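A single protein chain has been removed from this complex, and every other one stays in its place.
Chains: A, B and C, in written order; residue numbering restarts at 1 for each.
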Amino acid sequence: MKYSGLKIFLEGLTGNKGWKPLWRNPEPKPKYDIIIIGGGGHGLATAYYLSNTFNIKNVAVIEKGWLGSGNIGRNTTIIRSNYLLPENEPFYEFSMKLWENLEKDFNYNAMVSQRGVMNIFHSDSQRDAFVRRGNAMIMSGADAVILDEKDLKKMTPFLDFDNARFPIKGALWQPRGGSVRHDAVAWGYAKGADAKGVDIIQNCEVTGFIIKNGRCLGVETNKGTIKSTKIASCVAGSSSKVMSKAGIKLPIESHVLQAFVSEGLKPVLPGVITFGAGHFYVSQSNKGGLVFGGDIDGYNSYAQRGNLPVVEDVCEGGMAIMPMIGRARLLRMWGGIMDMSMDGSPFIDKTDIKGLFFNGGWCYGGFKATPASGYCYAHLLATGKPHKTAESFLLKRFEKGLIIDEKGQGNQPNLH
Amino acid sequence: MKKAKATNPICIRELRIMIIKHPLLGPRDSSEFVYKGDASLLDRPKWNGQKSEKKFYEYGYLRKNPAGSHRELWYHEQGDRSWLVVTRNTISHEIEKVELARDIARKKKAKAK
Amino acid sequence: MHKLKLQKESFLGGFSKTINNVSVKEIIDHRITSLAIPLTSEKKCASEFKKIFKKLMPEIEKSLSISQGNVIFRLASDLLFLCENSNKKLSKATFDLLKRSFYSTDQSGGWCCLQVSGNNVLNMLERICPLDLAEERFKTLDVRRTSMEHLGVIIFKKSPKEFLLYSASSSSKSFLHAVETSCKNL
Partner (left out) sequence: MRNIRHPIVRGKKITFTFNGKRMRGFQGDTLASALIANNVKVVGRSFKYHRPRGIFSAGSEEPNALVEIGRGAYQEPNTKATTVELFDGLVANSQNYRGTVNFDLMAIIGLFSRFLGAGFYYKTFMWPKSFWEKIYEPAIRSSAGLGRLSMKPDPSRYDKGFLHCDFLIVGSGVSGLIAAEQIANSGARVLFLEEDFKTGGRLNSEDLIINQIPCSEWAEKCVTRLKKLENVRILTRTSLYGSFDHGIYGALEKKTDHLSKNQDKPRQILWKIYAKHCVLASGAVERSIVFPNNDRPGIMLSGAVRTYANRFGSSFGKTAAVFTNNDDGWKTANDLSNIGVKVVGVIDTRKNIKPPSDKYPSYTNNSIVDTFGRKGITRIKLKTGKILKIDLLAVSGGWGSNVHLTCHKGDKPRWDENLLNFAPSKDIGKQNITPVGAAKGIFALDKLIVDTQKTISKLIKDLGYKLSPTIPITSSKEKYSCAPDWYFSFGKKSAWVDLQNDVTKKDIELSFKEGFRSVEHLKRYTTLGMATDQGKTSNVLGLAIMSDLEKKHISELGTTVFRPPYVPVAIGALAGRSRGKDFKPIRLTPSHNFAQKLGAVFVEAGNWLRAQWFPKEGERTWRESVDREVLQTRRSVGICDVTTLGKIDIQGRDAAEFLNMVYANAFAKLPINKVRYGLMLREDGISYDDGTTARFSETHFVMTTTTANAVLVYRNLEFVRQCLMPDHDIHLISTTDSWAQFAVAGPNSRKLLQKVVDKPKDLSNEKFPFMACTELTICGGVSARLFRISFSGELAYEIAVPTQYGNSLFKTLLVAGKEFNAIPYGTEALGVMRIEKGHAAGNELNGQTTAQNLGMSKLISKKSDCIGNKLSERPEFNKSDIKIMMGFQPTNKSQSIEAGSHLIKMGAKPVLENDEGWLSSVAFSPILGHSIALGFIKRGDLRLGEKVLAVNPLKNKKVEVEIVSPHFIDPEGVKLRA
C-alpha cells in the first residue's frame, strides 16, 4: 500500500476503512534461501535490502517475540556519524546517507530529524581529541563543526555556563546528526520487505541449529524445522545466547543499558546534546518528551531493566549541564540488553561454521547503524564478500590484534 | 537458586536482603563495588606455555556470557578492597554465592602445583 | 636550628560548628598509621599485638580502644589503622615494636577526621550514609569503610550519638560541605 497525504485524506472521507496490515503473518515455509534470525531493526533492514537491493526474496525473518521488540524498540533514537577511527567512520557515514533517503526508499515516514548532535567538551585535551575526530569525520565525507563557547551560548543558552563544575568550553557538532522515530524504522523495513515477499514470522524462537560436517543447514524452532543454506544471526543483545546453540563463543558480554523519557514538554532542545564530563545525553522527541540516557549499568545482565545508581548518575549529569530541567519529571525508564563487544565495535562476518553468519556486538550504538548494518549484512549474505565499509568488523579480529577501540578502554566491555 | 533453600523462609530472607553479601563483612550495597567480569579472568595462562598466544587471546577476549548463573569478579573498592567472586543470575540478578577471589586463586594455584 | 620552618596546617582550619543539633568538629593533629599484616605472619602479628596492647587484635570492622582517644581499626583482614587522636600518642618504643611486625605506612596526611555528634546525628547521617546505622546493625565501636556523596569514608561509631568520619584530605572540603548540607537540610 502506497502512503501519502492524499491517501490519508481519501481514507478520512470514507471512514478509514481501506487501511491494510503493514505485513502478513505467515506460517514458516519448510525452506528459504536465507533465514534471518531476529526481527529487530537490523534483521528487518537486512531482509529489506536483500529483497529490494540484492533481489533475493525467498527470505524468512524469524522473531522470538513481536516484530521490533528488541533494541530497535528501546533505544534513545539518535543517529550520527561522528566516529574517530577509520574502521568505523566510513560505515557510520554510509549509514547516515541511507537514513537521509530512508523515507523515500521505503515509503514510510520514520521522521528522520536532522537537527544536529552536539558533543560538549570541557577541557583543552578533550577539545584536541574532538578536533582530531571532527577532522577524521570530514576526511571520510561526513560533516563536522567545532563550536566555541560563544557559538554554544547562542545555540544552547540554557546550558550552565556560569556555575558548572566542569566548564563548558565548546562542542563538536554534527549538523546532520539527529533522531528518528525508532519503532517506525522497524515497521517501515518490515513493510518494505514484506511487500517483496519476505516472510516475517513472529513468535518463532530458535531452539537449535542443524549443523552437519561443519555446515549449517537450518534451524529448529518452536514452529518446526526451517531449512536454508544461509542462516544469518542478527540478535544483538541475545547474541551469546543464540550463538551458543551453535557452539560458538563470542567476544561479547551482555549488559543492560537504561534509557529514560520525561513527561511531554513544549520544545526546549535544538537537537541532541551530549555531556562530556558526565554520563548524560539528551534529545527531545516529536511528542515533547526529553529522551535521555547515560552509561550502561555495568554488570552482565539479560534483564531488560536497570537499577537505581545509573538513574541517579544520569540525572546528576543532566542537572550539572542544564539545570533548567530540574522540574521536568522522569516519566518512564526502561532497559535494553546490549551486546558489549571487547573493543566497543561491532561484527558483521562469517563464522567458522559454513552457512552461518553473524551480525552483532553493536554495544549501545546499534540504532544509528541500522540501515548500514542491514545493507552490509545483506551484501555479505548475497555476495559472500564484506561491504567495503564493513571490512574490519571481523569476528576474529582480536586474535591478530586488530582493535577498533573508539574510547581506548581495552578489553573491558562495560567501559565502552 | 536451589529449590531446597526456598522451603526455608528464613533462608529466603537472608538471601534477598543480600545486596552483595561479602564473606567477611556481610551484606553491602553494590554501589561500594566495581564490576570486572567473568571470573575466568582468574585463570591467566602461563606466559611461556604451549600455544600461549592463542590461550591469551581466549583469556583476554572470549568470556562466558550466560543467561543464568554467572561467576564474576567484583571489587570492594569502597570497602575492604577485596576482590570477590560473586555467583549471580544474570536474568533475575539474584546472588547465589559470594567468595573471596584470593581464596579461589590460591586453591587454583595449589591445584596447579 | 634550621633557618626555614615548616608550619603544619589542618585541612579544615579546625572547623567546629553546631547546626540543627548536630555538632561538627574537625579533629586536628591526629596521627594515622596503616599496619599491614605480612602474608603468613597472621599468628605472629596477633601475638605481638597482644604483647604490646594486652588485648586481642580486633576482628574485621571492629575497633579496639588502646588508650585514651587512641584506637585501632581493623579495616580488612590484613589491614589495621592505628588512629591516635589525642595528645598522648604511643611511645616511640611501642611504635617501633609495631613497625617490626607489621608493614607500616604513615597516613596522617591522607585523612581528614570529622567528629559528628548530637541528638540529630543519625537523621543527618541518613542523608549521606548508605549503611544501616541502627544499634543492632552497627554497634558502638564498630567501624566501616563506605562511600558517601561520591567519596570514600571510614565511619567509626564512638558512642550511640557520636561518630568519627575519616575522608580523604584532598577532598575534605567537599566532604565537610556534604556534612554541613545534610545538617542544614534537616
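Points worth noting:
The rule is simple: contacts are C-beta pairs under 8 Å (C-beta built on N, C-alpha and C of every residue); 3 or more make two chains touch, one makes a residue touch a chain.
As the structure is a computational prediction, the values presented were derived from the model and not from experiment.
The chain we do not see here touches A, B, C in the full complex.
Checked against the full complex, the one of C:14, C:38 or C:160 touching the unshown chain is C:38. Along chain C, the points of touch with the absent chain fall at residues 1-2, 4-11, 34, 36, 38-40, 78-79, 103, 105-111, 126-132, 134, 137, 149-151, 168-171, 173-175, 177-178, 181-182, 184-185.
Listed for chain A, the residues touching the missing chain in the whole complex are 3-5, 7-9, 12-13, 15-16, 19-23, 25, 66-69, 73, 86, 89-90, 103-104, 107-114, 122-123, 125, 127-136, 138-141, 144-146, 158, 160, 163-167, 181, 183-184, 187-188, 202, 262-268, 278, 284-289, 303-305, 307-308, 311-312, 315-316, 318-320, 323-334, 399-403, 405, 407-411. Touching the omitted chain from chain B are residues 9-10, 12-13, 16-19, 29, 34, 36, 41-42, 44-48, 52-53, 56-57, 59-60, 73, 75, 77, 81-83, 92-93, 95, 101-102, 105-106, 109.
Here is the rule we go by: only the chains that are shown with their structure count from here on.
Ranking A-B and B-C by contacting C-beta pairs places A-B first.
As a whole-number value, the distance joining the C-alpha centres of chain A and chain C reads 50 Å. Remark: chain B residues 24-25, 28-29, 31-32, 77-82 touch chain C in the complex. Of all residues in chain B, only 30-31, 35-38, 54, 57, 60-63, 65-67, 70, 72, 88, 90-93 touch chain A in the complex they form. Partner chain B is touched in their complex by these residues of chain C: 60-61, 75-77, 79, 130, 144-147, 152.
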